[in-house]
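Scroll down for the structure; my scribbles are underneath it.
Shown here: the complex without one of its protein chains, the others still in place.
So, subunit A:
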Amino acid sequence: MGLTISRAVQWSSDGDQLENSPLNNDILTEILLFTEGFEDRHPQEASIPFCEPLQWNTSLEAADFTSDIYNTRGESAVSLECDDKGRPLLQLSPPAITVHSFYHLSNLLKLSKDKKMKEVWACLEVNREPIKKIFGPISPTIHKGKLFSILHQLDEKLLSIAVRPITREGRLSPAAVNTEVDLLKRENRVLKSVHYTSDYVFSNGCRSPPWRQMEGEICSLIIETCDTEPTLFITCNTSGVFLNERINGEGVENSSMTKSEVYKDIVTLLKNQSPHFAAAADEQDFAIQDVPSAKKILHVETVDVEETGQTLKSYDHEEKNVPEKLAWNKPGSRNKKLEPSLKWKNLGLTSFYDEEEEKARRSRESKKSPGPASENKKKANFSGSSLPGCQSSQKTKSPGGADDFSESSSEDEEDEEKPERRAEIPTDLPSEYWQIQKLVKYLKGANQTATVIVLCTLRDFNLVQETCQLAIRDVGGLEVLINLLDTDDIRCNIGSLKILREISCNSLIRQTIADLGGLQTMVSILDTPVKELKCLAAETIANVAKFRRARRTVRQYGGIKRLVELLDCLPDSVSLSAEQERDADVARCGALALWSCSKSTRNKESIRQAGGIPLLARLLKSSQKNMLIPVVGTLQECASEKSYRIAIQTEGMIEDLVKNLSCDNQELQMHCASAIFKCAEDKHTRDLVRQYDGLKPLVMLLNKAENKQLLAATTGAIWKCSISLENVAKFQEYRALEILVGLLKDQPEEVLVNVVGALGECAQISENLATIRKSGGIQPLVKLLSGTNQALLVNVTKAVGACATDPENMPIIDRLDGVRLLWSLLKNPSPDVQASAAWAICPCIENAKDAGEMVRSFVGGLELIVNLLKSQNKDVLASVCAAIAKIAKDVENLAVISDHGVVPMLANLTNTVDDKLRRYLAEAIACCCMWGSNCVSFGEAGAVAPLVHYLHSKDPLVHQATARALFELSKDPNNCITMHENGVVKLLLIMIGSTDAILQEAAASCVANIRCLALANDKAKNGILTRRSGSVE
């Protein structure tokens, strides 16, 4: 009951109340029945007085104590029976009640009648560790032994209850999945077949094996659709439904990004996977949406890191467009077969366009809801399509390689945007279309004067509106506009660029401009002496270069160098002449274009080579926000490169970045924070941030929690800055930890990763561990362990591991079931998560009470961790070795892991040259020697010789661990021989001279063992001679 109470029972968020959950109810009912019947079943044990009484606030009154074994006086009541010190075994002085034995507990419950449950509830809420109170801190004496075993049985019973209900709490329940599957089975026209992988249903409704249920898995399904190849393997988890490549693989989830998206239910998943199903589902309008789980609409909050600020305009216009689009779509479009209008076809559109149209039509067909009652479907569409979207925005930055296609991943997926966007084109052409067509026709045959008039008229259209943008494109306007750039009439160039600049906020237009070679011309225009023209060209390049190919083109045509040259203007002084102001504007536009271009890795390098960094550093001194935003934007984008990070530090840019953290523009603040985030991996940079007093503004920015992008950048900067202990001290001073803990809830993952990372770093200082606890941080941290984002999991495990080093935190983590969650993460497909989880498990085992018992209680846990020794990842291996060393401290567990073959597996790893792994491997070997014939087995498995060579390592930590391992191994004579053969003595003799006492002792003891053996050997040889003297070793 001790274990269950402290671990299985669910406590409320503030940790001092029992939650009113079904699980708690079940457990408490069991305890109640047990206690009530205790007196009858075990009369002898019932009378054993508790070491310490159980005390709580009761709702009973003296009047309730009607039995004659109690003596009531006024409001209070006492039992007649007293302990050996004369204290009554039950004492009521309302509202407090004190009870000393099970006999009276039983009686009390019998007397409480309908308040029984309430009493148990109240009692357990204040007596978290009843076992401790009953038996006292020392182990039970013999006459209490029986009672102990009775309680132990109860505990086991309770645990079995506790394991059951995992599936009750998630978003998906077995019942919901069942209903849904039944529905799908009925719709056999839509799907070829639907099967469970297992026919056996556990009592809780799940079909997955229990060890998978631990992770919230409900069941696995095999679904054959009519169009996806070949078959879908689907796993239903309480957290959602996802595709699984190998259903029988040991918890190996598919690692490919595209398939691991989690959907809220099976129907959504199928709709996303199978267009046929999606179409059929919409048509039939079957009530799958009414499945309980589907009622929960996921709230998706994404933080789009890319394209901020620069494209605000385009966001705006998209919103503005919405009502109009809807208006066009309304009349009759529902029933009309959406053929592209003939008018459009006659305009000589390219085959590329037809392809688009085709795609668009298909997607329209699958999207438009032909039936009535589309309310539900809209929801389904929304959540279905938004989930993958959310996923893609979560993609972490992947390191770029060297080739052209390895541009940094902040890139957009514009190429994929096309079909979606195209689908929104209305079939009824607006009047603007015809007007634009006419104007473009004039443009083709006009001289400069008329061209300028027409261009100016064209500008009067609402160019941020997509219809106008696409109309210009579709009537061949882009060709003409780009041709005009090639003329040497400046007014025509300007007029054309003014239009191109506006319409290039549309991704389709961008593509076409690039296709038509517009970028080349614009790059060459940058050489013009006319400043207005330079500005316009640079701004248009800034808009067009939003996708990879365009950025590459700019670079290949020498655009980067020219753009960098634009930056060369005087840093802004107090008063600028008109000319200087124009220069500043040119520089601003240049920075805008470089900002767009800098999203490609190679362009970053080109900017640097073109001498852009000192120019950017100079512009960073500006006080103009519209200048600073693109400049800092470029810098933070480029800070992904080491060369820039060094330059930002050495060119003194940190000071300016810090200064601008305190400006009043959130976008600028965000870029500054983001630049610091990227640069502060470097220690000197972190120190500079502190020296320029940048830490306080960062903490202040945490208060702007409503701007998620800013918050993500700020918390990122705090995270990286907190790697330095001096900075952590500052953060403590500014009480940043408390704020960070507050940010652990209801934040997007981008923010959470950083917040948790920061907490993990701050936890290097032990007093912060208490701060995290006191500000209630442990519970949300542990809760995050059940997430799926790998970057987040790595940080969370690290933070929880750090928290576990504080002995006062450990009980909380334990109670919240944190260790089990950590253990489950060993099954995560990411080696980083595995390693991080294993590292975190080490302090948990070290500090948990009854750690051995706890570890044993994880079904299959020991086997799991031993099997991780097969990993290819060095860090995983090192961490698992470290964890095994901790686990092996408990002899029973050591026996279990020995059975799982830990000895040969460890021995297999000994040939490593990695010092970190060597150290923990040696530790694990030292600890594993303690059981059975392990010591001998290590020798037989060939682990001894390589270990000896570890002593050649330069790392003193390796020496210590190795010496300890060798000492343990030297208890077996054969091992001693092997060691001796490998020249261990000479090495150990050096180690004995070390200043590290542990190393000294281990080395000396090992030498002693070897020496003893040698002596014994000598004696054995000379046995005949010496036997007479009777000295036998």
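FYI, a residue touches a chain if its C-beta (ideal position, glycine included) is under 8 Å from a C-beta of that chain, and two chains touch if they have at least 3 such contacts; residues count from 1.
Just so we're on the same page, contacts and distances are computed from a predicted model.
Enquirer: Just by its UniProt name, which of "Calaxin", "Magnesium transporter", "Cdc23 domain-containing protein" or "Organic solute carrier partner 1" is the chain not shown in this complex?
Expert: Missing chain, per its UniProt entry: "Calaxin".
Enquirer: Quick one: say which of A:C456, A:V891 or A:L1015 touches the chain that got left out.
Expert: Here the residue in touch with the unshown chain is A:C456.
Enquirer: Check each of A:S21, A:T72, A:S93 or A:Q448 against the chain that is not shown and name the one that touches it.
Expert: A:Q448
Enquirer: Pick out the residues on subunit A that sit against the missing chain.
Expert: Contacting residues on subunit A, toward the hidden partner: 438-439, 442, 445-450, 452-457, 459-460, 488-491, 494-495, 529-530.
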